[in-house]
Each structure stands twice: as C-alpha cells, then as structure tokens.
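Only a single protein chain was left out; the remaining protein chains are all shown in position.
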Amino acid sequence: MNVDLILEALRKTFPAETIEVRAMPVNETFVTLPPACIRPAAQVLVEQLNLRHLSAITGQDTGSEIELLYHFWDGRGLTLRASLPREEPHIATLTDLIPGAAFYEREVCEMLGVTFEGHPDPRALLLPDDWDGEAPLRQQPSPTPAAPRHPLPLPTLGEGGG
Amino acid sequence: MTRMTIPIGPQHPALKEPLSFLLTVEGERIVESVLRMGYVHRGIERICQNRNYVQNVHVVERVCGICSHIHTTTYCQGVEALLGLEVPPRALCLRTLLCELERIHSHLLWMGVLAELIGFTTIFMYAWRDREIVLDIMEELSGGRVAHAVNVIGGVRIDLDAEMSHSILVRLDELERQIETLLGVIQHERTFRARTRGVGHLSAEQVRRYCVVGPTARASGVDVDLRRDAPYAAYDQLDFRVITAEEGDVWARTMVRLLETIESLHLCRQLLAELPQGALTVRAPRRVPPGEVVSRGEAPRGELVYYIRSDGSDKPARVKIRTPTLTTLITLPDQLRDVNTADVPAVLAGVDLCIACADR
Partner (left out) sequence: MTDWLSALFALLVFPGFGFLFVCALAFQWIDRKVAARLQGRIGPPWFQPLADFIKLMAKEDLLPTGAHEWACAALPMVSLATVLTAALYIPVGGWVTSAFEGDLIVVLFLLSIPALAYFLAGWLSVSVYSVVGGSRSLLQYFAYEVPFLMALSGPAILSGSWSIARIAAQQSETVWMALVQPLGFLLAIVGLIGKLKRSPFDIPKAKSEIVAGPLTEFSGRKLALWHLTLHMQTVVGIFLLVNLFLGGPGIGLAVPAALIFGVKVLLILLALSVASVLYARLRIDQLASLGWRVLAPLALAQMLTIIWIGVG
C-alpha cells in the first residue's frame, strides 16, 4: 500500500476539507474525515485504488461524540475516522461497495445506536430478541434506543409433517 | 415441489456451538437460508472496559477456547505498542512457538470435526488422537491444554530447557508421520472426495467482496497471510511457505489446512533450534499513556484485529475485537444456495466456524 498515493487521491476528492493524518501503531495511518466524506472516500479506495479489504468497523462513545473507525488493510493499515453527534447519529452505508461490511455495521448499529442509511438488513446481530435496554457500548444512559428488533420466526410444530 | 423449513440449530449435532440457520428446502435442495447468531454473546468488549489491562489478558483469552493464545498475543502486542515496550527476543520466540502449536491443534480439531460431520468417524478418531500429542506438549509447557495463560504484558511467563526442547522435537516428528498418513488417506479416499469436491464453492471475487480471511480465503486463491505480510512476534526471522489452492471448495480448504499444519511443524522446529537466550519479560507499568493502536495477528482461522484506545488510566477506554469467523459467517447464505441438504454439514464444517469467537 502506498500511503502517499492514497492521501493524494483523498485530497483530490475532497479539496475543500482539511484532512488530518496521523501515524499510529502498529503500521497504521489514521485519516480523519467528516462523516459525509466516508462513503465517497471508500468509493475512491475501492474503485480507484483497488483497496477492498475492510478489516473491521469500530464504534466508540468518547463521551463527547460517537466515533466510527473504518479499518482497511493492504499490507499496511489505513483507518478512516469520522465523528458523529451523540443524538441520532447516522451515516451512509458501505455495504453496496463492500458487502463484507454488512455484519460490522449491524454490530455498531445495535451496540451504539448508529443508523446506517441504506443498509439492506439492519437487524440486530448479537443482542437477544428481548433486549430493551440501551445500546450497550454507550457510556452513560442516552436517549437513543437500541437497534430495531426483527426476531426470526421459528417453525411451528406440524409444519414439517404434512 | 413443496417447501419445507429445516432448522439447523441452535442445538444440532452438526454444530459444536449454538448458531441458528433456518433453511428453506425444496426436496433436497436449499432455496434460501437465514442466519441468526449471538447465542454465546458475552459482552466481552464491554467487560474489558471495566477491568484493568492485566485482568483483560485473562478476559480476552476466554473469547475462544481453540485460539485463546492468539487473542492474548494480539492484545498484549497492542498494549505493549501503547507502552512503547520492547519485548525480549526469547519471549517473542516462545510466543510464536505457542502460536504455531495452537495452529496445529486447531487444524487437527477441525479435521476431526469435518470428518465426523460427513460420517467418516475413523478420521475423526485418528485426527483427535494425534491432536493429543500437541495438547500434551502445551500442557507441559504451560499447565493448560486449551487456556494456556502464557502471555503477560511485556513477555511470557513460561520457559523451557534443552531437555524439554528435545522431547518436543521427538514428539513433533511422530506427529508429522501421523499427519502424513492422514494426508495420504484424505487425498486418495474416494468417498471423502465425493463428499467434499465441488461443495461450498467460493470464488476469489466473492472472497474479496466479503473480505474473507484465513485458510478459507487462501483456498480460493487469495494469497494473504499476516505472518508473511506484516510479521509480528518472531515471524520476521522465520522461513515458511504460505499454502494456497485454486478450487475454492471444501476439498481445497482441507488440503490448505493440512499442508499448513505441516508448515507449522517446520516452524516449531525452527523456533526450537534457534531459541535465543535472554530475559522472559520486561517490566510493564500499570497505567498506559493515552493513545490508540490497531494490532493484528494471524489466528488459525485468519486475520484477528484488535483496536485498543487508552485514556491514561489503568483501564482501557475501548477494546474492539474483530475475529476471523465473522468474515466467513457472512458468506454462508451464498455458499448454501442451491446446495444439497446432505452437504450442509460439510459446508458448515468447511469454513471452520468458531462461534464463540464471532459472538464474543
């Protein structure tokens, strides 16, 4: 991965934004972008630079905001950072560009209450059907409800025999 | 043809851990499948926020029983990077030795499970009997067969002497002979091939789209291995091959994993032959300065990612764990489409699911 090439491409895509870049352990480059730029940036990475491996999406509640980290990997790590407001955080989905992002986004959605607009299947991933508490990774009680519940219907008796 | 819904799980003989599939079948063909996970979600990430860094070594070890060591290795590497510690070379080698022994034991476990699920109980018995050799070695080294507690922040807490080293080498030779026999049987046994060839196919393009990692990705021709691409622990000094295959079906995954097991044996021999002298740990302070780190390791199932953020106290502000099984779970609806019901266990076994890892 050529980090300079990537930064150049990003700066060309977002000429108006000041992009903050920091080197991080271990072998990582963190790039901070506004939330609206995450999806176009991902598009640049996937379509122009063939950087398609998304390792994970981390969501965290820093106290003042909800931070999303998109960890990409191609020999070296590249992480895109976006900050969302704590009330009703929402961001565009990446699942049409990178189908592998589907589970990561579902998990962030249920754990932090972030809405990923355009996600094809925003069911909860890990939490049980009868979970009515707050989003578990939120720091203190917050008014944002947890992810929408769409429990699976289980087959009833007699359905198989007829 | 009428459609039937067959539930696989949460309790089912084909699954070692709870996971729910609802398969809609027409005759013997699967039309649709819906996946439901989260039955063993324990909230590890939240737990980590309430414990200090030292306690968390033991918490993350319990994410998974089969790959516990790589979890602690990746976690400790991350914290050591935040602390700016330089782990002694002997400790790095011992860490790597346990990593490779764990890889051998995980692949042999998987081999047995796959054989059992396609009805080949004999291979299951042989593979798990050979696995006992590795488990005995790990128990003598660390005191535990599956939860080794070898890593501490700053190094390792075990050591071995020349006599132990020699004993391990003898047993590894025996293990290699057994694995060669296993490989011979599997390559030539016609019923095994009939049940695994062409089953659960994933193309290289699907692997890239779903960001699949590990032997499942390598069996579809995608050449990624963190031990070679981003060496951690002692891997930069070691010499090994990365095994790939082209067919992308359960057969290819079997071959990749068995050949990887043999490569791991060679790695263990290299480590034991060139074990440097020196200290086992370096002093680690309790409070970690503020910072963030992304730490990666190659678990037996693929790329394991840890993101750790510290705020200057002795408890982490955030520990994010992304396990490799999540990447393979997402491909299962695709793999199960248009597949025979009888091939479902082979497909499920072929991707080497570790649900405890996926659910955390």
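In this document, chain identifiers A and B correspond to the written order of the chains, with residue numbering beginning at 1 in each.
Methods note: contacts are C-beta pairs under 8 Å (C-beta built on N, C-alpha and C of every residue); 3 or more make two chains touch, one makes a residue touch a chain.
In this text, all values refer to a predicted model and were calculated from it rather than measured experimentally.
Annotation: of B:32, B:189 or B:311, B:189 touches the absent chain (contact as defined above).
Among the residues B:120, B:210, B:251 or B:306, only B:120 touches the chain that is left out of the figure.
Mapped onto subunit B, the interface with the missing chain covers residues 4-7, 12-14, 28, 115-123, 125-126, 129, 189, 191-192, 194-195, 340-345.
Heads up, the rule we're going with is that only the chains that are shown with their structure count from here on.
Residue ranges of subunit B in contact with subunit A, taken from their complex: 4-7, 20, 22, 34, 36-38, 41, 43, 45-46, 77-78, 81-82, 208-212, 224, 229-230, 232, 291-296, 303, 305, 307, 309, 317-318, 320, 322, 326-327, 329-330, 359-360.
Only residues 24-28, 30, 52-56, 58, 60, 62, 69, 71, 73, 75-77, 79, 98-104, 111, 124-128, 136-137, 152, 154-155, 159-160 of subunit A touch subunit B when the two sit together in their complex.
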